[in-house]
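To keep things clear, I will list the structure first and then write my remarks on it.
Only one protein chain is missing; all other protein chains are in place.
The block that comes next holds subunit A.
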Amino acid sequence: MNVEDDEDRELEKLVNFSEWYKRFNDVRVVVKQYFSDSGGGGGKMAWDLIFWVLCFFINIALLASSFYQLLSLSDLEADHLNPFEAATRINSIVLPEFLLQGFFCLSFLLTWHWFMFISTLPITVYHVMLYLNRKHLLDVTEIFRDLNTEKKYRFVKLAVYLLLFTVVLFRLLSASIFFFFAWKFEELDIRTSLFY
């Protein structure tokens, strides 16, 4: 009696465990599936999110710098700013912008985001070219002669940054969706149901 009881108890425990474990097993499969699919480790999803958040902010910074430079140039044109001040303002942020943009581009290369890398590459190359030719800074003395080209150049850059911004925003959203939704509502996740 005792023995049976004991055995029953043991059996019951085993059954309980397997019941409990079954749930667990499902998750493991899901997780395994997810990770084998996107080729990373558990931290990858988090890293992905962090990476895109970072890109997002860098991009905003680049946008802001371009915009600021354009604004300064327009002010200069409208005579709200004298050339000395405009040149100092713009020149002080040219190099940081170049560095930031270089980092932006490089980070895509290192994380194997080929599409993003290729789309940022032209600007980087152009920046490097400007820098090597020592033409990256505004020339105070000829600022009015170059005004139109400088404005055009910054407009183009602003447009490119805006395009990049939309892409980055999209990637950021998708990364965050995966990050949050894959764990909390795995049942609802298409992938989880798919791999059952």
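In the analysis below, a contact is a pair of C-beta atoms (placed from the backbone, for glycine too) under 8 Å apart; a residue touches a chain by one contact, two chains touch by 3 or more; residues count from 1.
Assume contacts and distances are computed from a predicted model.
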item	value
Record-based protein name (UniProt) of the chain missing from this complex, from "Protein transport protein Sec24-like At3g07100", "Origin recognition complex subunit 5", "CobW/HypB/UreG nucleotide-binding domain-containing protein" or "Transcription initiation factor IIA subunit 2"	"Protein transport protein Sec24-like At3g07100"
Omitted-chain contact residue, chosen from A:63, A:93, A:109 or A:137	A:137
Hidden partner chain, residues of subunit A it touches	76-77, 79, 82-84, 87, 134, 137, 139-141, 143-145, 147
